[in-house]
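Every protein chain but one is kept in place in this view of the complex.
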Amino acid sequence: MVNWRRFRVWLSLFLLAVGLSGLTAACQFQATLPDGRPAQINLTLSSFAVTKTAHEAIMPLFAAQWEREHQQKVRFRTTYGPSGRQSRAVIDGLEADIVHLSLGLDIDRMVKAGLIPPDWASQAPHNSIVTTSVCALITREGNPKNLQTWQDLTREGVTFVTADPKTSGAARWNFLALWGSITQTGGTPEQAQQFVTKAFRHVATLPRDGREATDAFLKQGQGDALINYENEVILARKKGHPLSYSIPPVNILIENPIALVDKYVDKHGTREVAQAYIEFLYTPQAQEIFAQYGFRPVDAAVLAAHRQEFPPVPTLFTVADLGGWEKVQAQFFANGALFDQIQQENQA
Amino acid sequence: MTATHPISPSLSPQKQRRQFPWVWRITVFYLLVMLAVPIAALLSRASSAGPVHFWQVATRAIALSAYEVTFVTALIAALINGVFGTLIAWVLVRYSFPGKRFFDAVVDLPFALPTAVAGLTLATVYSENGWVGSLLAPFGIRIAFSRWGVAVAMLFISLPFVIRTVQPVLTEMEKDVEEAAWSLGATHGQTFWRVILPPLMPAILTGVALGFSRAVGEFGSIVIISSNTPFRDLIASVLVFQSLEQYDYEAATIIGTVMLLVSLAILFLINLLQAWGRRYAEH
Partner (left out) sequence: MRSIKPSPTQEKPWLHVLLIVIAIAYLALVLLMPAANVLFQAFHEGVMPFVENLLEPDFLHAVWLTFALALVVVPLNTVFGLCAAWAIARHRFPGRTLLLSIIDLPFSISPVVAGLMLVLVYGRNGWLGGWLQALDIRVIFSFPGMVLATAFVSLPFVAREVIPVLEEIGTEQEEAAKTLGANEWQTFWRVTLPNIRWGLLYGVLLTNARAMGEFGAVAVVSGNVAGLTQTLPLFVEDAYKNYNTASAYAAAVILGLLALVTLVVKEILERKTGIKPNP
């Protein structure tokens, strides 16, 4: 019977606190401007993980400009995560106004769900691609195994790390870079399949995404090389992770699309401001910030100004050259498709 | 150990009827909303595939190997913890040594550490450059990014269960029986195998089974410490996650359903085991 009375008091206080916190959450206020527009407008952006730092730098600039021009505050709600998870969340009801994802496939899914019109790609400049990147080959200090091209990865005694194309949408770019390095230089699909099968025999580990791949390579010492996105490598270097890398001369252009989520902007009445933010992302000012955080800008002038960081790639192909996402997904990554077959074959 | 008390027969039927409805109502309502409805949604989505297709997806080679890796590794981990967990429980209950209380508290750590953090730190400690991994690397033993890594993560998250189920039974167990056995001339070995172990067995088995079922469902830490290579160290939870990333809800729900049914069967077994344990204690 230790302090039974006090125990009861404590219990009642606890329940009271729960009730109160529920009440406060229920009360929300909404101020309006003289002309009836809300004084503050909320804009929700859903994007893939590594764009966070760039968007955080761009948002205040846009908010200031919008407030100057429309006397209205913009409050950004942001969510960052793996591209596939972000896309699925929006389909399942996360009401984002804008999506900026790592691959077009994830936006096509939203088109199928009826959230975005099929012609989304023509709604913004550069086919709605707002940032780009390429695949980088990261090696150990001083490149002891002298790895320069994708072909070098299949040399005897070499192992490498790449994120798993099955769990990470973005990692599909890595697979496509390997595949295209054969088919885009005159090779046949059979040769490409042989090469990719052989390459995946040299994989040390398949982490869930690019971030974990970096740690597997760097902190946990897996593999002689790491395939990752150039923007992610630059971000990692900025944050103090020592990585030395090169850009193989046959490479894929990673295109990160952006789109308005039609259904939700209409529901929230945010079409105008969402459209304005998308357009703002294409201004040299915003493109410059993207470039600083490691993305290859789509604005030609800004790209030219960053020649040093982003050396041109001699043979650059796109996912459209490989047949587009729909075809690529069905051919390579769907359950039971080529990637699964390769894994199975390599285990046999 | 005190015996379980059966319901007192003196409680009249009317009283019982009057007394329990609201308790039952809350229990049943909460279970319906929290468990039954979501599970029904999963089952209905999975069964919309039709039995033939369901079977095909559920028994694809990659899925079969994932079940094998999950269940066999979880079993091995649970058994290892069965041995060491019992030993730790014994040491914590019977002996006193400096820092004992600290070690006792540490046992609950896996409940509290977010699984992703657990995975990261395990992968770091057990990798070839890590504190533990580097000691084993010269012998050619690779823990992180192999099936051993999966086992280590499972050991980590399932360790508290054996310790926490064995501890109370051990506390209750009277030492006089041991002493009697000993004074009657039994050796240490005999005392242990014939006198100490049998009454502990139900608790140990329960702990092993609980740890096993927890390990089977683990995702967050294993996805990091495993290399996720199919047919080698890809577990079923990661396979479900992969299917989700492929927008393949069908495969995700079907494999999820298989996991669910197996788990239910295991838990059912555990609870039968516990009922048996209680009966054992009563006699």
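Labels for the chains are A and B, by order of writing; each one numbers its residues from 1.
Keep in mind that, in the parts below, a contact is a pair of C-beta atoms (placed from the backbone, for glycine too) under 8 Å apart; a residue touches a chain by one contact, two chains touch by 3 or more.
In this text, all values refer to a predicted model and were calculated from it rather than measured experimentally.
K.L.:
Just to verify: which one of B:A61, B:I141 or B:L264 makes contact with the chain not shown?
P.N.:
B:L264
K.L.:
Which residue numbers on chain B touch the omitted chain?
P.N.:
2, 4-8, 10-11, 19-20, 23-24, 26-27, 30-31, 34-35, 37-39, 41-42, 45, 84, 87-88, 90-98, 101, 103-118, 120-122, 124-125, 131-132, 152, 155-156, 159, 167-168, 171, 175, 178-179, 182, 188, 191, 210, 213-214, 216-220, 236-237, 240-241, 244, 252-253, 256, 259-260, 263-264, 266-268, 270-272, 275, 278
K.L.:
Footprint of the hidden chain on chain A, which residues?
P.N.:
Answer for chain A: residues 1-2, 4, 7, 14-15, 17-18, 21-22, 25, 44, 46, 49-50, 52-53, 77-81, 85, 89, 91-95, 113, 209, 211, 214, 235-236, 238-239, 241 touch the chain left out.
We adopt the following convention: only the chains that are shown with their structure count from here on.
K.L.:
Find the geometric centre of each of chain A and chain B from their Cα atoms only, then give the gap between the two centres in Å, rounded to an integer.
P.N.:
So the centre of chain A lies 36 Å away from the centre of chain B.
K.L.:
Which residues of chain B touch chain A in the complex?
P.N.:
60-62, 120, 123-124, 127-130, 144-145, 223-224, 227-232, 238, 241-248, 251
K.L.:
Help me check something: in the complex, which residues belonging to chain A touch chain B?
P.N.:
82, 84-85, 88, 109, 164, 166-169, 203-208, 212, 215-216, 219-222, 333-336, 340, 343-344, 347
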